[in-house]
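One chain of protein is taken out of this complex; the other chains stay put.
Let's turn to chain A:
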């Protein structure tokens, strides 16, 4: 077992234990789910909840995580799972198959609207091997409540913030959550 795999197993074990508890600190940070995919330890999937007192409050998003072979020296690649309009409509038609209602669009100044890529310094050059997948996800949840309009990946959302039009910003986020959420299929 390589040191990377060993460390990932440790993280997996710690996270599973915490998620199994009904009231745990991991849930308070907004992490709803975090587990590796079937095909090994190097691809993970996560679900986060929008932070309280932000426009993203209470809605859920799914993230996919790719782990580089020399993790934790290199940061994990994390992005939001976003789909095109058509695919979301299809999923909405099959409603009731899953238990979790997830939003498949992420309107946020620091998230690429088309690809779901996230612009966050600690996921790039400021990454430290002392961080974990869990702490990286917490940073993403915090980013949702604290957008950084000066380094935007979504210029439209950033402009709303720069104009200080909080009503438009909040309503747009609510619109996307209402329109593009779907129950996810059980196989994810």
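The definition used in the following text is that a contact is a pair of C-beta atoms (placed from the backbone, for glycine too) under 8 Å apart; a residue touches a chain by one contact, two chains touch by 3 or more; residues count from 1.
Quick note on the criterion: contacts and distances are computed from a predicted model.
J.: I notice the complex is incomplete. Of the names "Autophagy protein 5", "Ribosome biogenesis protein NOP53", "Postreplication repair E3 ubiquitin-protein ligase RAD18" or "Glycosylphosphatidylinositol anchor biosynthesis protein 11", which is the UniProt protein name for the chain that's not shown?
T.: "Postreplication repair E3 ubiquitin-protein ligase RAD18"
J.: Looking at the full complex, which residue from A:3, A:58 or A:90 touches the chain that isn't shown here?
T.: A:3
J.: Tell me, which residues in chain A touch the chain that this view leaves out?
T.: Interface with the chain not displayed, on the chain A side: 1-4, 6-7, 9-14, 16-18, 20, 35-36, 38, 40-41, 69-70, 72-74, 126, 128-130, 132.
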